[in-house]
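As you look at this complex, bear in mind that one protein chain is not there, while each of the others sits in place.
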Amino acid sequence: MSGVRKVASAVALLAIVAALSLGAAAGGMGPFFDGIRSLGAFYLSTAPPQIAELVLGPSYRGLSSYSPEVVTSIVWDYRGLDTYFETAVFFLAIIGAVAIYRGIEEPVLRRPASGLSPIVRAVTKFLIPINIAVAASIALHGHLTPGGGFQAGAALAVAPIIVIVVFSRRYLLERGVTKLKALFFRSAGLIGIALVVLIPVIWSVISGEWAWVMQNQWKPGAEAFSYPAYLGGALISGSIWFLNLFEFLAVSFGFTILFLLISIDEDTVRSCMIRGGEECDRY
Amino acid sequence: MNPAKALGPAILTFIAYIVFSGSVSGYDLITGAAIAVITGILVSDFLVTDTRKSLDIRRLGWLIAYAFYYLTIAELKSHLSFAPKVLSGRIRPGVVEVRTHLKTEYGMVTLANSITNTPGTATVDIDPEKQVLYVHWLWVESEDREGVREKIAKPFETFIKHIFEGGEQA
Amino acid sequence: MIDIEVFIKTFIVLALFGTAGVGLYGVVAKPHATKKIISLTILGDTVNALAILLGYRYPGGIPPVYTGQPPNEFVGRAVDPLPQALVLTAIVIGMAVNLLIIYIALQTYRLYGTLDTRLIKKLRG
Partner (left out) sequence: MIEDITAIAAWAGLALFVGGAIWDLIAAIGMNRLPDFLSRLHAATIGVIGGAFYPLIGISLILLGTDIMGEYRYIAAGSAALTAFLILLLAPAGSHALARAARRRGLYRKDILVTDQQERGETE
């Protein structure tokens, strides 16, 4: 691309940006909306059970999702189908990546990998249980505090990538974290999500009462079905807890598959660094 | 797998879970215990080498004493003594060889990390077979073997010996 | 006399639009596929930040997590949760799309030995 075209495209983009910002500033909304929109106010006042009781009275408790974390309520209850298909998109992306990866031959492993220095290795060993604890805490408190299944899965996925970097890919494979097992657990998480979503419908077919797909608490018109909001006195917010848990499984093992696919064995890298050569140009 | 072997990592996981959750309700205790059991079984094989040592109450006492000493006295002293050198840029750097009496891997790693975490000294390399650490020192005070060990490793070594190696001939 | 508050608000929004412009420029004008992917990420993240900003409430926005305040105070002060939830969805989908693009780029590099789109065009004839 010539210099004139570069300048021209930059000027055109700047003009677009200026027009957009003018429009945003001149429109009725302005940069900041100082009140709250009615839909947001509805979510805020119905999602936490304490507020739904106080503000709306007993007749509207069917609209509550029984979770003080309003964002998670929207993600998994009010707009649950969005998230369901979002999970499907993520699943398809991973399936696509695995499909593209087919036909790449795995390099033959020759010697045990050495990894980084003993200090880093010892610290990493110590880190992994703490990492699992933190990720599980984020997932299991997703209905109470900011966080949830996806964030927790991303946090747990730190463990395989750190093991790959510090020890080697081969170390992870020898410890039993293989692509096949990760695919199995990932599928288990997805099947769990599908089951939680479809159980109201199955129940509806069996009992003859009304229930919606992805229903969490009882809804107006479908009062008979509801997931347990409290279990032994602890707030678990019905289906949100289960969905967070299964999403945690699905996302963490999905990331594990990706890291296993994208990483290159230490042996290969070392031989390429020492010798170089035709086949190493690809890496 | 060995249940006793899994106990140490499980306790570590449980404490981390409870601290991160910030509450001790029944829900947290039950889920934390479940996660701790699963994690303990998963990671015990490559984390624990000696079963007896992970459950010794005296080691815990030494660990708390060491944490208190290290986080208050040692850190403050080295921060105050090296801040002027860092600010003025007047340094006398060198790489010195520190021979330790520690034998276990975890002990040496703890010593190396303690040395790195105090400003002014940073572990550059480690040789577990020869029990030697190579330390980059911002202000070299002595170059002979005993002097170096006295200045860099001695304050931490006694504690670490008790924590990881039972404290004989400390 | 310039109202400093209005100025800061407008500046944040304009800066975000500018960043979005940089991302768009990179996607259109950079020949290298890796730089195109980086620009796409910048663009997506900027749009997400703008969406979050639309739900912010200026004096005293608090997080939309109920922590035991009086109900009127919570509903009256908490930021709008809907943009945050939608952005959460958008982040995940953007990541999935990015990932697929990166894998395709990786495979392209293995096949053609380059990621320069001009050269790839020539290779295909």
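For reference, chains read A, B and C in written order, and residue numbers begin at 1 within each chain.
Please note the rule applied: contacts are C-beta pairs under 8 Å (C-beta built on N, C-alpha and C of every residue); 3 or more make two chains touch, one makes a residue touch a chain.
For clarity, every value in this text was computed on a predicted model and none was experimentally measured.
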**Q.** Visible contact partners (per top-of-document touch definition) of the missing chain
**A.** A, B, C
Q: Identify the residue among A:134, A:177 or A:211 that touches the chain left out of the display.
A: A:134
Q: Among B:6, B:42, B:96 or B:152, choose the residue that contacts the chain missing from this document, as touch is defined above.
A: B:96
(Q) In the whole complex, not just what's shown, which of B:11, B:29, B:63 or B:124 touches the removed chain? (A) B:124
**Q.** chain B, residues in touch with the chain not shown (by the definition above)
**A.** 16, 18-23, 75, 79, 82-83, 86-89, 91-97, 112-114, 116-126, 134, 136, 138, 140, 143
Q | Hidden partner interface residues of chain A, rising order | A | 116-117, 119-120, 123-124, 126-127, 130, 134, 141, 145
Q) For chain C, which residues touch the unseen chain? A) 65, 67-69
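Here is the rule we use: only the chains that are shown with their structure count from here on.
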Q. Chain A to chain C: how many Å between their CA centres?
A. 17
Q: Check each residue of chain C and list the ones that touch at least two other chains.
A: none
Q) For chain B, which residues are shared contacts with two or more other chains? A) none
Q) Which chain B residues qualify as touching chain A in the complex? A) 9, 12-14, 16-17, 20-21, 25-27, 31-32, 35-36, 39-40, 42-43, 46-47, 105-106, 108-109, 112-113, 123, 125-126, 128
Q: Would you mind writing out the residues of chain A in touch with chain B in their complex?
A: 117-119, 122-123, 125-126, 128-130, 132-134, 136-137, 140-141, 175, 232-234, 236
Q | Parts of chain C lying in touch with chain A, wherever the complex brings them together | A | 9-10, 12-14, 17-18, 20-21, 24-25, 28-29, 31, 53-59, 63-68, 71, 74-76, 78, 80-82, 84-86, 88-89, 92-93, 95-97, 99-100, 103-104, 106-107, 109-110, 113
